[in-house]
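Only one protein chain is missing from this complex, and each of the others stays in its spot.
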Amino acid sequence: MLLRLISPLMNLIDLPMQFLQRRFGITRLAWVFLLPNLLLFGTFAFLPILLNFAYAFTGTDKILLMERSFVGTENFVQLLDCDNYLDPNTCVRDLFWRSVHNTAWFIVLQVGFMVGLSLLTALVLNRKIRARGFFRAVFFFPVLLSPVVVALIWKWVLQRNGILNAGLEAVGLESVVWMLDRHWAFFWSVFLSVWAHMGFYTLILLAGLQAIPRDVYEAAVMDAANPWRTFRRITLPLLMPTMLVVLVLALIKGVQTFDEVYAFSGGGPGSATTLIIQYIYETGFAGAPRLFGPAAAASLLLALLLVVLTGVQLWITRRSSNG
Amino acid sequence: MGSAGRFLTRTRGRGRLHWTDWLTYGYLVLGIFLMFGPVIWLVFSSFKTDAELDRFPPRFLPYAQQTVSLDGYDKPLPLFRVTGGDLEGEVVAQVRRIGLTAQVVRPDAPGEVIKIARGERVPVERVRLATENYRDLFERFDFMRYFWNSTFITLVATAITLLVNSMAAFALSKYQFRGRAVVMALVIGVLMVPQSVVLVPLFMVTREFGMLDSLWGVIIPGAATPTGVFLLRQYMLTIPDEILDAARMDKASEWKIFWRIILPLSAPAIAVLAILSIMWRWNDFLWPLIALSRSENYTLQLALNSFQGEMHTQWSSLLAMTVLTLLPVALVFAFLQKYIATGIASTGGK
Partner (left out) sequence: MAGEQKPVDTSRRARLELRGVKKSFGGAEVIRGVDLHVEQGEFCVFVGPSGCGKSTLLRMISGLEDISAGEVRIGDEVVNDIPAAERGLAMVFQSYALYPHMTVRQNLSFGLENLRTPRAEIATKVDEVAAMLQIDGLLDRRPKDLSGGQRQRVAIGRAVVREPRIFLFDEPLSNLDAELRVEMRGEISRLHGRLGNTMIYVTHDQVEAMTMADKIVVLRDGRVEQTGAPLELYNRPANLFVAGFIGSPRMNFLSGSVEGGRLRLENGEAVRLPEEGFSLREGSAVTLGIRPNHLFPAAGEGSGLHATVRSIEQLGGDSYIYAATPTGDQVTLHRPGQTDLQIGTDVYLDHDPQVAHLFDSTNGQSLRQV
């Protein structure tokens, strides 16, 4: 039915395309096919990348570039001006450094737990179990939930009169106001992020495990390898390329975390769970005046990190697909 | 050590359940509890009245106090069972509460007001779904508008993404032309720098196009995805070039080859990209948060987020709205579970 709708439209495009084909020849027609995509990339990806530099080196709260004044490296100097990088309070942009610290801790914990738990879950799902499809779905479905929904689900569980506190009191413990304690709020931010994304990495690792041929395991059995040695000497090394991909992917996504944590804690209490993207968002868009310069400068630093990480990821995938 | 190892590999004790199997199923049951539990709790809670939501410790099922409409009273009166004093065991309707006493009437004699102690009565309750939580969403809040905004953005953006990305992938997989390597490098470049790190200039560009605070301002900037180009190109490379040559011998134009031959043959990859795009768009948060400012343009995600700020005490509406937001995803997932999983695993995400 949908096809019947699109079909006349596509035939309509055929006429001008035939004209272009006669005019330019088949090979140069490739550019016509590329054009819409390249226009969108150019306008909404490349132009912004270039403009980002322009914003990073200019000041004032004006959005139009010609109204902005050149300030040189001032934005960077301020961002990086710290007496002690380990103590955000000694920095000029203390909130930026707090968000950097938070993000660093967040990544270490989130990626660590995520990769560990995904591996464990993938190994469990790879065993001879009943209803594997069902259990795979159980671990996977939160991946599809929107970040705001994830945040609200856990907010409701963790609220002062929530079910978790009820459970604590039922076993004789005291209830906790989770969201007002900076450490707990941070812990639950990491927790819900792992909860939401774990299924995705589990799926990739499970596919990696299932790609290991069965008869290699059988050969190991015949070679009298005990299960622990089979895991260490066969499973782990053969899973390593997949593990690396998962690790880098998790890092790339980890540094960009914003949605679910922002909707969950709003960055609080105080700035205990403010991550880098939230800093950029609040500096550039939510506050008054809108400090586009520092926001762009911070974006640039983050982009640099992402370029390196994505480069590593592409290198790994290429190497493992060639190998 | 051996047994711990056995847990980590495929093999299993023969016949009877090994203790590692118990461990496995224990883990899986814990998994169900942790992954499903909170969602189920949310759904149950969304059917509770505000009074019940405030209750601590909470009860699992949604209870509501029973009421009765009596002559001479405007509103339905809440029912109580008396636990002490003269009326012990009787069910009465409460007219008013003053300090430590409550004025009640017998339902069969609404004229005769009796005073009892507050501590000597418990509410008469039964399980009832507070569907008014949901009704309110449609009546008091503009739920349908947000739903429509989200749907519109999702469908239109996905359609544009599919068309634009498949055209580019076709050119990059089936034509040998100078500059192809450069274009591929550009695509990788875009992959490296996601939207979230060019927010400021993207904001400016969108503003210059006059698309700020409109649905198009959400749709267009992300319409061409590098992931989509990669995914489709990879698939189209597996289609033999002889098919194109055969079509050319049949005098098919290049556009016809694209849309009558390449597109249908790439259907599996296109389906995967469609599912991914729908998911990204429906759940998108950061860019809409920046690009949309008037609340009538809000997507469901934005509305949900702003409601949780405005109505932090009114959980009943918030929970119902959360459930409605996750419902489409749950439905799609239930039907396409296997397909989504393989699709997402094959691309390695965004």
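Each chain gets a letter, A and B, in the order it is written, and its residues are counted from 1.
Rule of thumb we're sticking to: a contact is a pair of C-beta atoms (placed from the backbone, for glycine too) under 8 Å apart; a residue touches a chain by one contact, two chains touch by 3 or more.
Computed from a prediction, not measured in an experiment: that's the story for all the values here.
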| item | value |
| --- | --- |
| Omitted-chain contact residue, chosen from A:179, A:234, A:247 or A:277 | A:234 |
| Which residue of A:216, A:286 or A:304 touches the chain not shown here | A:216 |
| Omitted-chain contact residue, chosen from A:225, A:263 or A:280 | A:225 |
| On subunit A, residues whose C-beta touches the chain left out of the figure | 213, 215-216, 218-226, 229, 233-234, 237-238, 323 |
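Keep in mind that, in the parts below, only the chains that are shown with their structure count from here on.
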| item | value |
| --- | --- |
| Euclidean distance of C-alpha centroids - subunit A vs subunit B, Å | 18 |
| Interfacial residue positions of subunit B with respect to subunit A in the complex | 1-12, 21, 24-25, 27-28, 31-32, 34-36, 38-39, 41-42, 45, 54-58, 163-165, 167-168, 170-172, 175-177, 180, 183, 186-194, 196-207, 220-224, 226, 229, 253-256, 258-259, 279, 282-283, 285-286, 289-290, 300-301, 304-305, 308, 315, 318-319, 322, 325-326, 329-330, 332-333, 337-338, 340-341, 344-345, 348-349 |
| Parts of subunit A lying in touch with subunit B, wherever the complex brings them together | 10, 13-14, 17-18, 21, 26-31, 33-34, 36-38, 40-41, 43-52, 54-55, 63-65, 120-121, 123-124, 126-129, 133, 135-149, 152-157, 159, 161-163, 165-166, 169-170, 195, 200, 203-204, 206-207, 214, 217, 221, 226-231, 235, 245, 249, 253, 256, 258-259, 263, 277, 280-281, 284-285, 292, 295-296, 299-300, 302-303, 306-307, 310-311, 314, 317 |
